[in-house]
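Excluded from the complex is one protein chain; the other protein chains are retained at their positions.
Our next item is chain A:
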Amino acid sequence: MEIWRLPISASQRGKLISAGYTSLSSLSSISSSDLARELKVSESEAMNILKVASHSRGSETSNASCSIVEVLDTFQWWAGAQSAWDMLHDEESLMHITTSSADLDNILGGGIHCKEVTEIGGVPGIGKTQLGIQVAVNVQIPNDFGGLGGKAIYIDTEGSFMVERAFQIAEACIEDMSEYNRFLRKDFQECKIKMLPQDILENIFYFRICSYTEQIALINYLDKFLSEHKDVKVIVVDSVTFHFRQDFDDMALRTRVLSGMALKLMNLAKRFSLAVVLLNQVTTKHTEASFQLALALGDSWSHTCTNRIVLYWNGNERYAYIDKSPSLRSASAAYSVTARGIRNSSSSCKRIKMM
């Protein structure tokens, strides 16, 4: 029944099955002209089918009777597969984007991870957009200062992006860099960073989305955009929820569309080695005889993102909690939103709480 998995059109598949070819191995020994005759299709179509079949067969599990050496050899030509050892090297050299709050960076293992999709959600006013803008600015910190020196894409679905605020945060970031520079060099001359806040704003590509169709279209188009702008290192979507909360009567369709979108974003993150930050809203959920807050878009969506961070109020402090991550342990840390952007919380009794 492996024929079902071949990426060929439905009618071709139907013809194969009615002609009696139900498994890939049955296609291994036939020539294209014979196949064309049996299926009553053109020879080029038959050749295409055979090519697709042999490609799929190449990634099938090899015969158990092969020796270990042969099995290891076949490992090499599996398209897209990587051994765990090679992946370790990749993981160790993973780049992070700082959030400008050392406590938050600590629990995140250095910052927002590249090559991964991170979802950040919270109640209105907790600082999601602020964190989004901070990340879009911090990705541009040059390599000399431990940053990625990349550009940012900011996808705004709600109109919450305020240019003046981005300017403020960019200005503060440059001031911090000059401060750091001066401290590091220990000579007392004014080491001016040649960056201006305008330069930082110029490297933020801003897209305004007005419907979920545009959202899907844009995520499809990003493939081409990113091939043309290879220095983009972060995509911030603020917020991924808004257009999916209204005018969707068919919930099953919504789930399918959302998971398709998440997969494409994960694909983009891996291929172009960039970080994807999705900002999410909050809804009330009835669980265990009480109403609790939960991130919006449902249970199926909560499986699709790699990392999930919840921003919440704890007493008078803003806290970030790692709800889900394959490599970080559950912890929460305090942060604050200041005129200069996201910074460490100034309260003296702050501590990172391990769960």
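Here, contacts are C-beta pairs under 8 Å (C-beta built on N, C-alpha and C of every residue); 3 or more make two chains touch, one makes a residue touch a chain; residues count from 1.
Here is the rule we use: contacts and distances are computed from a predicted model.
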The complex's invisible chain, by UniProt name, from "AP-1 complex subunit gamma", "Protein transport protein SEC23", "DNA repair protein RAD51 homolog 2 isoform X1" or "Creatine kinase S-type, mitochondrial": "DNA repair protein RAD51 homolog 2 isoform X1"
Listed residues A:L218, A:V240 or A:A333, member touching the removed chain: A:L218
Residue of A:I209, A:C305 or A:A320 in touch with the missing chain, whole complex considered: A:I209
Touching residue (missing chain; options A:Q134, A:Q281, A:N307 or A:S325): A:Q281
Absent-chain interface as seen on chain A, which is shown: 7-11, 48, 123-125, 129-130, 153-154, 158-168, 198, 201-214, 216-218, 220-221, 223-225, 239, 241-243, 245-247, 253, 256-257, 260, 281-285, 287, 290-294, 310, 312-317, 321, 323, 330, 338-339, 355
